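A single protein chain has been omitted from the complex, and every remaining protein chain is retained in its original position.
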Amino acid sequence: MTADASLQDPPALPPQFRPEGPLVHRNAAISEPAWVQRILITLALLFLLGFLLLPLISVFAEALRNGWVTYKDALVEPDAIAAIKLTLLVAALAVPLNLVFGVAAAWAITKFEFRGKSVLISLIDLPFSVSPVVAGVIYIMIFGRHGWAGPWLDENDIKIVFAVPGIVLATVFVTFPFVARELIPLMHEQGTDNEQAALTLGASGWKTFWHVTLPSIKWALLYGVLLCSARAMGEFGAVSVVSGHIRGQTNTMPLHVEILYNEYQFAGAFAVASILALFALVTLALKSYLEWRHGDELAATRRH
Amino acid sequence: MNIQIRGIHKVFANFPALDGVNLDIESGELIALLGPSGSGKTTLLRTIAGLEFPDEGAILFGGEDIANRPVRERGVGFVFQHYALFKHMTVAENIAFGLDVRKDRPSKEAIRKRVNELLELVQLSGLDKRYPTQLSGGQRQRVALARALAIEPKVLLLDEPFGALDAKVRKDLRRWLRELHDKTGYTTIFVTHDQEEALELADRVVVMNRGRIEQVGNNQQVYEQPATPFVFDFLGSVNILPGEVKNRELRFDGSDDVWDSESQETGLVDIYVRPHDLQIVDSQAPGLDATVTLVQRAGALIRISATLATSGERIELELSHLDTLARSRQPGDAIRVAPITFGLFPRAPHRRPTTLPDVVPNAPAENRERAR
Partner (left out) sequence: MTAATPSFQRARRARSVIPGFGLTMGFTLFYLSLIVLIPLAGVFFKSSQLGWDGFWHVVTHPRVLAALKLSFGAALIGALINAVFGTLVAWVFVRYRFFGKRFFDAVIDLPFALPTAVAGIALTALYSGNGWVGQFLEPLGIKVAYTPLGVILACTFIGLPFVVRTVQPVLEEAEKELEEAAASLGANRLQTIVRVILPTILPAILTGFTLAFARAAGEYGSIIFIAGNMPMVSEIAPLLIIIKLEEFDYAGASAVAVAMLGLSLFLLLLINGLQVWSRRRHGQKT
């Protein structure tokens, strides 16, 4: 028959302690006052608005400045169509190359232990820290008329620089790490347990990759391909160096934009630019969708 | 500093974390908040600290309502479960932090002196230049404690203080914390889900479940006189058997023998009996017939599982190896079992809960009693 404190009626609250409404809801310990929050949010959004959104909007505004007809004409003009075709062709060649490389490199790096691994990873990342213009220059130094292989290429009438192969090479260089970068952290995290299990069950190496590894990395792979394609289609500096700017032949879309712009055909330049901006928006939307829907199957790092 | 907690309600996204909590804590007491996860014990501790704010209710430190005071003005020493040591600061810088950020900052010399005192108190002298990552779990725990003590808190709050440590270190630290408390005399509240820890360390244990306080008492009270079915079940194992009370007499279902009951109530009940409160009696004495199904010898204890002849209920007994009636029992033996003490609670809708019983909140004290 013990009388415990909790079992008795609690002493009535003195009237001054009876709250009239809910007390403080927010966790004051780790947040700022509402007005500080509002100022910081406004500041950040203004910064993003001015620096990111305004340029984007201006592309479309400038493109449509002289009306819809001018816009359409700028896009159906033969040189523009040739540029669009070439851009898609270059991306269609460069991206699969880097895709295969990315998977192979990630497999070698994450499934095996060997010396010099960190050096190899740094080398794969290297093209990110090389200026795009330098990336173009290095191919001129090799395949250009005064380059190492220049005379030999001339004799055999093979054109690399100032032709499509050069553009593809330069694009491959600048988009080199994208796929590998997305796969390496993820595959490192996943370890080799699943592959070992598949092998003990009698699967061949190829089957193991196809049925076990690939399904678990497919979203990260797609993510890498997406970033890789966006960069491949938009690359300017490196391609500019090796292209030679031959209209209708070696002009990609960004180069076409430049030429029109320098000829003061602003509406045309912005019209082509708006197509590229549209690609960028689609890329961002897909990227956000992948992060939102499959974020846990992408690598933890979202840096590029 | 005594603490009074009055009518605290707190709802997290429709989940009532605290549902009308009242508690009085005396100055200098060492209190354990004990309960399963989700019982609201950590929320209560964080509410006292000012890391959460209640939707309703008052918290009084020495008679003064501080429910609206932000944490940094409350003067509470809070030790986090994972210590929350500042990794970029040395041990000494961590301990000095609370003094360093004060408006009336003490002199450098005074801070250094205080840090050294505290290092000595927590037996970490000489480790002042280390970084937290260079310490063991137990050492980090003590740094966190020293850091909390540095501000001379009105009350010391510890969230699962031994949760992240291994068993051996945990035992040592437990004893050490008790000694430290006796030496310093701070009002101390700690949260734990480990009943052994709560019973061994605290002056009083507050058993919590589903945002409510089930029982407050010293370790003997909560163990031997559980106020509710929940406390019975949470602190140690229990057999739950069906019965009925009529005219102050208790009858187990399917048995003709009656036990005296002080209960005024009449009706169906659940009878809560701890395994060591059951004994084997000879066949003439009042009791329940059962068949032994399993016998385990664990040190000085004999554990017997048996099936009741009347209802087929499975029961567990814990008997001393000195008990002559318990010795050399074999599976298949017929025994007669009688309770020494038990608790009575109104029959719950679902008998035999798989984990925790559906609690009748704050069940009337009359329903719990001792036979004989």
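Note that the chains are named A and B in the order they appear, and that numbering of residues resets to 1 at the start of each chain.
We take it that a residue touches a chain if its C-beta (ideal position, glycine included) is under 8 Å from a C-beta of that chain, and two chains touch if they have at least 3 such contacts.
Just so you know, these numbers come straight off a predicted model, no measurement behind them.
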Selected from B:I3, B:V21, B:L34 or B:L51 as touching the chain missing from the view: B:L51
Touching the absent chain when the full complex is considered, from A:A80, A:L227 or A:L298: A:L227
Selected residue (touches chain absent from view) among A:V90, A:L153, A:V257 or A:L298: A:V257
Residue of A:A220, A:L276 or A:L298 touching the missing chain in the full complex: A:L276
Interface residues of chain B (partner: the chain not displayed): 49-51, 70-78, 80, 82-88, 97-98, 101-102, 131-134, 140, 147-148, 150-151
Sites on chain A contacted by the missing partner chain, in the whole complex: 29-32, 37, 40-41, 43-45, 47-48, 50-56, 58-59, 62, 100-101, 104-105, 107-109, 111-114, 120, 122-134, 137-142, 144, 146-148, 169, 172-173, 176, 192, 195-196, 199, 205, 208-209, 227, 230-231, 233-237, 240-241, 253-255, 257-258, 261, 266, 269-270, 273, 276-277, 280-281, 283-285, 287-288, 292, 300-304
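The rule is short, and it goes like this: only the chains that are shown with their structure count from here on.
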Averaged-CA centre spacing for the pair chain B and chain A, given as whole angstrom: 53
